[in-house]
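Omission of a single protein chain aside, the complex is shown with its protein chains in their original locations.
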Amino acid sequence: MSAANTEVLYGLYDDEEILLEAVKKAKEDHLEIMDVFTPFPVHGLDPILGLEESRLHIAGFIYGAIGTLTAFLFMTWVFTRDWPIIFGGKPYFSAPAFIPITFEVTVLMASVGMVVTFYTICGMAPGVTNATLDDRITDDKFCIAFNTNGASSDVLDKLKGFFSSTGASEVNSKTI
Amino acid sequence: MNQFTLEARHKSVLIGAVILGVLCLGLTFLFYDDELHSRFWSNYLHNTVFFTGIAFVSLFVLAAFTTAYAGWHTVFKRIWEAYAFFLIPGLVLFLVIIAGIWGHFHHLYHWTNEADVATDRIMLGKSGFLNKYWYTFGTIIIMGTWIFFANKLRSISVEEDLHGTTDYAFHRRIRRWSAAFLPIAGFTSAALIWQWVMSVDAHWYSTLFAWYATASWFVAAMALTIMTLIFLKSRGYYQNVTDEHLHDLGKYMFAFSVFWTYLWFSQYMLIWYGNNGEETIYFRTRLDEYRVLFFGNLLLNFATPFLVLMRNDTKRKFGTLVFASVICFFGHWWDFFLMIKPGVLHTTHEALAHGAEAAADAAHHGGFTAGFTIPGLLEVGTMLGFLGGFLWFALSRLEKAPLTPSNDPYIEESLHHHV
């Protein structure tokens, strides 16, 4: 839980299509959305929210490349420098025989690296409790949240007006 | 523009290519060949196999996608229908090779030499399959079957345009024929690849070979499809084929490039590891005397498409997509070159050397042989000729029906396709 408390005004919507329209409207009205919470990945939400494409795949490529080099160079070192042994009449440096392990280590490093990165940047880990606004967000409600720290009553009214005009089924506030 | 017309200018380019190809074949035959004309014949066989294979794979993909409810390809499926029709000229081209086997015009296949077969225990053992009867009737009957299916799928699809109804009876018929074709294609393509390509090295065998060669055809067919679509788009056709469709085709090209590499590695590594003389000879020859081809094969068909197409955006940009397609298309043509040429050269050497020892000697210390060690200009010219012929034939088929089918149950889905 974050130490600094944040006051949040949030509205719940019943359908992702209403939500998409509401997010569009919020962008048009230049309202600064804190976050949007949904029970499942809503197709087409990212571009409207203006989320940049995730760069996770770049990280994955780097982890994979490290895996490739580690595995291949390690086996090469073991069999040509550290303890050369001839197996089945093959040369010390038997590149074709190194490929399977190199591939496996590449995939392992890329996957584990990416998963760890994903949980780290999302602030998630076993036992972590992140504040949630409403229990129904993981069920069937779609939520738009605004940060209302130190917001004037004018701003609050404007936000409430926004929620009622865009068809929110509930509007609540919460300190998290 | 849903009706394609082959412009006169393009038609003359294609005809020009065909003329160039014929010219190259003629020059090869007359001036740049050994006394058995093995360069001419192997070029002819190589291109015939390659382009017939592309036609076969197009038909196979059409049937497979239909059976798997893919749908997204519907908007441009006429391209594959048109490609599949090259099976007819493909069969005609093979008839020439068959005539050559009967009339002993060429020495492409060692097993056609009856005197050698009689004294060779291995080839004698295989003669139940490697004989001119199997080759002739296998090719004619199997390709005839493929042509029958190509014709069925095409004619029902065209009929659907005209008389399609909302109970999708035509689509149901297409689906039945498609499903029936898949197992037939699975069994028959292997049999033909063994005859056409693997038997060039009459002693050698590999159980994986047929699937390997099919994967090679597959990538080439995807590459050619992408290039054709982008060309047609640049001429104002197929505006309904979007980045999304090309992205998916790019994915297929990428995935099957990796799959091809997987099969290549499986075959190579197992033979290398097992180290049986009668198997390793295949790669030994290629590594010793065809080094450029051998490593070029991996560079063209694995490294390039893998690195270029790994990213998402390169599958959506025409520039990178065309670049990768050109490399893949040429690369798999190169792959078939490497499958066919060393065996033919070996057979030629044996035939010319009169005597097994001299032949073995000649075959193993061949050095550089024009048109075999690497493809020369005449080979490239011949390939352009065949490509011109293939496209001329396919694009003429494309003229005969609307570019995008109507009344197909998946057409709306395909038009709104999103990756």
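In this document, chain identifiers A and B correspond to the written order of the chains, with residue numbering beginning at 1 in each.
One rule holds for everything that comes next: contacts are C-beta pairs under 8 Å (C-beta built on N, C-alpha and C of every residue); 3 or more make two chains touch, one makes a residue touch a chain.
Definition applied: contacts and distances are computed from a predicted model.
Colleague: I want to check something: the complex is missing a chain, and I'd like its UniProt protein name from "Glycine cleavage system H protein", "Xanthine dehydrogenase family protein molybdopterin-binding subunit", "Potassium-transporting ATPase KdpC subunit" or "Hydrogenase".
Modeller: In UniProt, the chain excluded from the picture bears the name "Hydrogenase".
Colleague: Check the options B:4, B:109 or B:211 and report the residue that touches the missing chain.
Modeller: B:211
Colleague: Identify the residue among B:112, B:267 or B:347 that touches the chain left out of the display.
Modeller: B:267
Colleague: By the contact definition given up top, give the residues of chain B that touch the hidden chain.
Modeller: Against the missing chain, chain B presents residues 67-69, 71, 121-122, 125-126, 129, 165-169, 171-172, 175, 179, 182-183, 186-187, 190, 194, 203, 205-211, 251, 255, 258, 262-263, 266-267, 269-271, 273-276, 278, 407, 409-410, 412-413, 415-416.
Colleague: Across the whole complex, list the residues on chain A that are touched by the chain not included here.
Modeller: Considering the whole complex, chain A reaches the absent chain at 16-17, 35-46, 49, 51, 53-54, 56-57, 60, 75, 78-79, 82-83, 85, 87-88, 90, 94, 97-98, 100-101, 103-105, 107-108, 110-112, 114-115, 118-119, 121-132, 135-140, 143.
Here is the rule we go by: only the chains that are shown with their structure count from here on.
Colleague: As a quick test, compute the distance in whole Å between the mean CA positions of chain A and chain B.
Modeller: 44
Colleague: Quick one: in the complex, what on chain B touches chain A?
Modeller: Within the complex, chain B contacts chain A at residues 265, 268-269, 272-273, 275, 310.
Colleague: Quick one: in the complex, what on chain A touches chain B?
Modeller: For this pair, the touching residues of chain A are 61, 88-89, 96-97, 99.
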